[in-house]
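As C-alpha cells, the structure follows; a few thoughts come after it.
Note that one protein chain is taken out, while the other chains of the complex remain in position.
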Amino acid sequence: MTVAVLVEGLTVEFGRFRAIDDLSLAIDYGEVRAVIGPNGAGKTTLLDVVSGVSRAKSGRILFDERLELTRRSEAAIARSGVRRKFQKPSVFEALSVRDNVEIGLGGANDAGSKEKVAAILETVGLSDHADRLASELAHGQKQWLEIAMVVVSEPKVLMLDEPVAGLTDEETERTAALVRRLRTPGRAIVVVEHDMDFVEAIADRVTVLHEGRTLFEGSMARARADARVVDVYLGR
Amino acid sequence: MWRRSLLAGLLGAVVACGPAAAAFDRAAIAAQACGGAAGMTDAANAMAAGLVDASADDAKWTVALAGAAIDRGLKCGPGGAMIVRSEGAVNAVTLSPVDGGGGTSPLLSLKNRPLFETVRAAATLRSGATADERGAALAALERRAGSLPPEFFEKAAETEADAGLKARILGVGQAALLNSPDMPKRIAAIEHIAATSDRRALTRVDGLKSDPAYRTDPAFRGAVDEGVASIGRWLALSNALNVFYNGLSFASILFMASAGLAIIFGLMGVINLAQGEFIMIGAYVAYAVQETLRAVAPSLIDWYLIAAIPVVFVVTAGIGVAVEATIVRRLYTRPLMTLLATWAVSLLLVNLMRVAVGTQNLQFVTPWYISGGRLLMGDFIVTWNRLFAIVFAAVTLALTWFVLKRTPLGLNIRAVTQNRAMAGCVGIATRRVDMMAFGLGSGLAGLAGLALCPIYNVNPQMGSNFIVDSFMVVVLGGVGTLAGTAIASLGVGQINVLIEPLYGAVAAKVIVLLMIIAFLQWRPEGLYAVKGRRK
Amino acid sequence: MSKFDRRTFLRTTGAAAASAILPLAAPPLIRSSRAAGTVKLGCLFSSSGTMANLEGRMNFVAKMAAEEINAAGGVNGSTIEVVTSDPASDWPLYAQVGRQMLSETKVAALFGCWTSVSRKSVLPVVEQNNGLLFYPLHFEGDENSKNVVYVNSPPASSVLPAVDYLMSPDGVEAKRFFMVGSDYVWPRTINKQLKGYWKTKGIEESAWKEEYVPFSFSNFQTIVNQIRAFADAPGGKLVVVLTVVGSSIPDFMREFANQGISSSDVPVLGLDMVEADLEGLDTQKLVGHLNCWAYLQQAKGEANQKFLKSWADYVGKTKAPFRPDVAIDPMVSTYDAVHLWAMAAKKAGSFDVPEVRQAFAGLSFDCPSGYKIGMTAENNYVSRGVFIGSVNASQGFDVLWQSEGTPKPVPMSQYG
Partner (left out) sequence: MIAPKKAYLARALDDRVFSGVAAATLLAFAAVALWPGLSGYRVNIVGQLACFALLAVALDLIWGYAGILSLGHGLFFAIGGYVAGMHLLEQSVATTGITPDIVQFMGWTALPNWWGPLGSFSIALLAAVAVSFAASFAFGWVSFRSRVGGVYFAIITQALVYVAMLLMFRNDTGFGGNNGMTGFQTIFGVPFQTPGVAEGLALASLGALGLTLVGCRLLMIGRFGRLLVATRDDETRLRSLGYETLRLKLAVWCLSAVIAAIAGLLYVPQVGIINPRVLSPELSLEIAVWCAIGGRGRLAGAVIGAVVVNAIKFSLSATLPELWPFVLSALVILVALIFPNGLLDIGRWRPAMLTRPGALQPKDAPS
C-alpha cells in the first residue's frame, strides 16, 4: 500500500521563529491520523504547508508517492486531491448552502453532480437547509458545511483542522460519527484537535508535535501513557 | 555682465569727480534724488563716490537718505526733498523738522534699488555704531564689492577699529581688485575670490581665461587654474550638500505627514483619508494660537510656533478621538467602508473650514528663527524654515518612538498591532487603545500642520496634497513600523530630489511613485514588515 | 439576493424608477422664470477647489456691478439678476454649468473662467448655443471667437511691454531669463511667444531656461537652487518669468526669499501674481519683484477710489469671505465686463446676442484703472492700459511703470 502523505525533513520559518523544525512524517491511506500537541507546536502550520498556504524553507512533501507539493499552488494541490478544512469555519456566507457545496465540487458540472451534492448534504445533515444562506447557519452547522465542501470532491487526503472546536457534546459526537463514515481505504484523514475524547474516538494513530518536532507517534492509548507527552501536553 | 556695467558707470562717476572728490554736496545729492529715475541713479553714484572720503557724519546722513529712498520714506515736495519718519518729516539736507504735507514718494526703479542698497551698506560700514552692524553691512557688500570705488575698502579699513572686521574689509577690498592693472593684486584677488567657492566666484575666475594675461603670464594662469579647480571641488561638495539638504527637508515633511497615518493604519488597518485635513486643522489651530497671542501677549508673538505645539496636539487629537468614537469605531469590520467614511469626513472638514474661515491663505507672522537662511559653504544654503521642519520631524520621531517603546500606552498599542485578539484576551481594552492610538495619530498629523505653516500655504485645501504621498510612504515603509516610515520618507525624499533636476518636478514625482508601486508588487509587505502566519 | 416583501418592492422600484427619470420629468431644477423686468447674467466662477480663493470673489464683484446698474435704472427697463454657480475648479463642470445656464436658465451672457483650460472647455458650449462669454483674465491669446469677449489683455499688449521694460536701460537690461511655469497651456504659450520674441531680439537660446511644475506644486527648493546657479553663471542679468498659478505663487516667492535672493539680485516677473497671492507672506523680503496687469490697486484716479470704496462697502454689507481692502485685476475686469455688457445691451436696445455683439464697436468705459477702455468692430477684444507693479512691504504692489495709452490688442501672436 502506498503512503498518502510523506513529509521529509520539513522546516518552516516565520522571520526568526522556526514553526516546524526538520519534521518527518508518513500518513497511510485508510487511516485516520490525529495530530495533537500544545499551542505553537506547529500543527496548523503543518496543514498550511501541505495545503500550500504557507511555504516551506526546506524539506519536501510527497503526495501519493509521486507529487511533490511544496512548490505547488494551493489550487493545484487541491485539484490533485488534497483538501483541507480550516480551523475557523470558512464558508462563503453570501451564498446558499447548496452553492457552497457545488463550489466544493469544482468545475465538474456533469450529470451526477446534483446527486453528489444532495448525497453529501444528507450525510452532514444539512439537506433541510440547502437553500438557506451559509451566514444563517449555526456554528456547528458551518463546521459540517465546510466538511461537506471539502469532502464532496472525494479527496484522497482530507485534513480537518479542529473540526469540533466550539461544538456541543452532542454535535461533537455527530462529527465523530461523520468522520468515521468518511474513512475509506483509499483516503487518508488527518485531524488536528485538542479534544482528546474526540481524538480517541476517531484516530487510528496520533502524532504529538512539540516545538515543531515529532515527540511521539503511536496509538492514543500509548500516548496517554507516555511520560513526555503527559509532561508537555496532556498533563496540563 | 551687469555688475561690470554698473562698475563701469560708477568708475565713470568717480573719474568725473576727480581724485579730490572731497566735496560731499548733500544739497545737490538730495536734489538729484528728487529728479526722477535718472536723477536717483546720479544721486546714488555721487554718494558712492563721495563715501570714499566722507566724514562719519556724511556717512550717517547717507545711511538716512539711502534708507529713506529704499523704504519709500523719501518724499519730494515743493520745498525739496524730505525724509518722512514715524515721528514726523525732516528736511532731507538739514534733517531739521519740516511740514511733511504734499509731494510724492518716488519709487526706486529696479535698476536703482541695488545702487541704493549698496550705498546704504557702504555708508553703514563707515558709520555703524557697533561692530555687528558694520559686519552685517560688509556681508551685504561682499556680493557687490565691485560696484564701489576700489579705494573705498582701503579707507574703510583705515578707520575700522575692530581688528577682525578690518581684516575682512581688506579681504573684500582685495577681491574687488580683480581687474587692477597691478598683477600681484590681481592674483591676490583671485585667491581671495576662490576662497568663497560659489558659482559666482567660478564665473568670475573662469572668465579670466579669456583675459590676455592668461596666455602671457604663467603666474596668472597658474592662479586662475588653481582657483577654478579649487572652486570646482568645493562647488561639487556644496551641490551634493544642497541635494542632501533638500532631500532631508522633503523627507521631514513626508515623515511628519505620514507618521500619524503609520500608527493608525498599522494599528487598525484603517485607511484614514481625513489625515490630510488633520494636518490642515493643525495649521489652523496654530493660526488661532498666533492670533490669541497677538491679542493677549503681543510681545510673545514670535513664539507662537512653540506655544502652539501642545494646543495643536490636544485639539487635533481631540478631533481624532471624536471621529474615531462616532464613525471609525463602528466600521472596524469593514475597512473599505472606513475609507469612504473618512473621505466624507475630510470633505466635511474642508468645507466647514471654507465656510467658517474662508478660502484665502492664512497670514502667519514669520518669526526671526524661521526667516531667511544662511550660506554655509559655497552655494550650500540652509534655510531656517526648513531646518525648523527637519528638527521638528526629528524630535517628533524621537518622542513618538519613546511613547511607543517606553510607555504603557505604547506597549498596549504594540500589543494590539501585533495580535488584537490576544491583546484583548490578556485584558487590554483594545477599543480604548484604538481610540488613544487614533488620537495620537491625529495629533501627530496636527503637529505636521504646525511644522508646515512656515513652509507652505495654509488654506482649507492644503491637506489633499499629502494624502497619496503619505500613503505610499507608509505602505513602502511597511505597515506598523515607525522606523520603516522614517526610512521610507528619507528614501523617497532623497530620490525625488536627485531626479528632479534631471527630468523636472513632475517626472520626478511620477518616477518615484511608479518605483514605489513596482516595489510593492514585488514586496507587498513593504521594507519592514511584521511577518506572521497568513490567515 | 436579499428578500423583499411586496411593499418594499413597490417602494424601491418606484424610487428607482423615479430617480432614473427625475432629470426628465421633474420640474426644471432652475426655474427659467423669465418674469418681465429681469434679465439674467450667469457667473462661472468656482467657490471650491484649487481656484476658489481667486475666482470666488468674482461672483461678488459681478453682483456688485449689477447692483450699481440696477440702482441707476437697470438696462432696457429690466433689472439684472446675477446667477452664480460652483464649477468646483473642475474644468468639464464649467462646460456643464455653462450649458445649463445658457439653455435652461436662459442667461443673456456668461461671465467667468480664470484658467485657460476652463475657457477652452466652455468655448464649444457658447459657440454651439451662440452665447456670449466675458472672460476677465489676461491670457495666452491666439484665440478669436465671436462668442467670447476678451476683457483682459493678450500677451502682445501686456507681457511683451513688461519684458521690454525689463530689457531696457530703464529696467535692468535683462539679458537672460529663467521661466518657471505651471504645466499647462497659458504658461507654455506665453513662454513660446517670449522665446520667439527674444529670438527676434538676437538673444541666444542658451540665455534662457524653462521649468514646468504641476498644478499646486509647492516644493520649489530645487528649482530655486537652479535659479541661483543660473544667476551666477556668466552672460548678463537674469530675470525670472514666473507663470506658475494659484497656490504655487506664494510657495515659490517664499522659497525665493528664504534662499536669500532679493529683487536686486534676480527680479521675478510674476505674470499671474496678484495681491491675494501675497496674503500670508513676509513681503519685506520680496520688495521690488514685479507683476504686470491691466489694473493695480494703486492706480490713480477717481474711478478707482470709487471702485475700492464700493467693494469695501459691498464686502461689509454681504459679509463676503474676502478682504475688503484688496482689489485685483480680474475683479476689475469682471466689473468692466458687466458694465460693458450693460452698455452694449442699452445701445442695442435688446438682450439678444447678435444685436448686443453688434453694439460692442465703439464702446468705451471709464475703467477703475484710470484708462478709458474700449472696443472696436474688428474683434471682441478690449483695449486696456498696462501696469507694471512692484511688490511693496505691505503686501501690495506699487505702480512702477504704466503705459501711455491703451495699446491696441493683438489677438494672434506673431512670435512662435
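As written, the chain order gives the labels A, B and C, with residue 1 at the start of each chain.
Operating definition for what follows: contacts are C-beta pairs under 8 Å (C-beta built on N, C-alpha and C of every residue); 3 or more make two chains touch, one makes a residue touch a chain.
A quick note: this is a predicted structure, and the numbers were derived from the prediction, not measured.
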Touching partners, among the displayed chains, of the absent chain: A, B, C
Hidden partner chain, touching residue among B:A219, B:A236 or B:V355: B:V355
Among A:V150, A:L167 or A:V232, the residue in touch with the chain that has been omitted: A:V150
Touch with the omitted chain, as defined above, among C:E67, C:D142 or C:D164: C:D142
For chain A, the residues touching the chain missing from this view: 51-53, 73-79, 83-84, 86, 90-95, 99-100, 102-104, 106, 109, 133, 135, 146, 149-150, 153
Where the unshown chain meets chain C, residue by residue: 1-2, 4, 7-9, 11-17, 19-24, 29-30, 47-48, 83-88, 90-93, 95-97, 99-101, 103-105, 115-117, 120-121, 123-125, 128, 140, 142-143, 182-185, 188-189, 192, 212, 214-215, 416
For chain B, the residues touching the chain missing from this view: 265, 269, 271, 273, 327, 330-331, 333-341, 343-345, 347-348, 350-351, 355, 467-468, 471-472, 475, 506-507, 509-510, 513-514, 516-517, 520-522, 524, 534-535
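The criterion applied here is as follows: only the chains that are shown with their structure count from here on.
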Inter-chain centre distance, chain B versus chain C - centres from mean C-alpha coordinates, in Å: 30
Distance from chain C to chain A - Cα centre to Cα centre, in angstrom: 72
Chain A-chain B separation of Cα centroids, rounded to whole Å: 65
Multi-chain contact sites of chain C, meaning residues that touch two or more partners: none
Shared interface positions of chain B, touching two or more other chains: none
For the chain B and chain C complex, residues of the former touching the latter: 1-2, 5, 37, 71-72, 107-111, 113-114, 117, 143, 198-200, 202-203, 206-207, 242, 246, 249-250, 253, 351, 354-355, 357-364, 366, 371-373, 375, 379, 381, 383-386, 455-459, 461, 465, 497, 500-501, 504-506, 509
Complex contact set, residues of chain C against chain B: 47-50, 52-53, 56, 166, 169-173, 175, 183, 211-214, 216-219, 221-223, 225-226, 228-229, 232-237, 247, 250-251, 254-255, 257-260, 262-265, 267, 276, 279-280, 282, 285, 288, 290, 321-323, 390, 392-393, 398-400
